[in-house]
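Selected chains from the complex are presented in situ; the others are not included.
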Amino acid sequence: MSAVTVHLFASYAESFGVKNLTIELAPQSTVADLVAALRSLPGSFVLPAIPRVAINKKFAVPDQLIRLTDEIALIPPVSGG
Amino acid sequence: MIRAAIVDREIDTGALISEVKSDGAGAVSVFIGTVRDVSDGRGVIGLEYEAYRAMAESELVAILDEAAAKFEIASLVAEHRIGELGIGDVSVAIAASHAHRTPAIECAQFVIEEIKKRVPIWKREHFVDGTREWVDPTARTEARAP
């Protein structure tokens, strides 16, 4: 098990009550595994069926592997413009 | 010339227009988003934009690169403001120039549509009744603004 930091923004930060979460992940974990782990936390009701996740500032797909050095962020529905 | 920026100051639309004008371009299309005093039927007194800034900048650059390739645009600039904004303030401005009008117009429209889909920026509206809420465009009853 290793810990990764997940950055939260806007409504997600509000719901989880923090701007960053530390999550323990097994080796070879994917984005989908990360999302599953997040669902056990208080405030996770805010997450839609398939939340958008960014790895190293790019949108990631669910089966993408997570490396310990990755910059990980959960992306709420965007509302810029 | 392609330029994208996330800024925490006023957006100068005149400067953006000057930036894309050129002797070979016969058309400049500009889109400006401003803060409305009403949202989803509720009175608004102001709002704030939060960004995942580094990613927002790289996504905005990616959108402009895609748009420039798709519409063969030579000059395209876009700025999105973050932080606290008041009613009427410019939140986003896009300027595109081209020899001809149709690609310029379609390019600016493409850029605002893509910004609304995938640039990680979030709007929190400050309502007249004192509440503050993060906007969830996937839950709006009204056509999305602006």
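All chains are identified by letter, namely A and B, in their written order; residue positions are counted from 1 within each chain.
Keep in mind that, in the parts below, contacts are C-beta pairs under 8 Å (C-beta built on N, C-alpha and C of every residue); 3 or more make two chains touch, one makes a residue touch a chain.
Here the structure is a predicted model, which is why all the values come from computation and not from measurement.
Student: What copy formula describes every protein chain in this structure file?
Tutor: The structure file's complex resolves to the formula A x2, B x2.
Heads up, the rule we're going with is that only the chains that are shown with their structure count from here on.
Student: When the C-alpha atoms of chain A and chain B are each averaged to a single point, how far apart are the two points in Å?
Tutor: 26
Student: Quick check on the complex: what are the chain A residues that touch chain B?
Tutor: By the definition above, chain A touches chain B via 7, 9-11, 14, 48, 54, 57-59, 73, 75-81.
Student: In the complex, go through chain B and note every residue touching chain A.
Tutor: Residues 33, 49-52, 54-56, 58-59, 80, 91-92, 112, 115-124, 134-138, 146 of chain B touch chain A in their complex.
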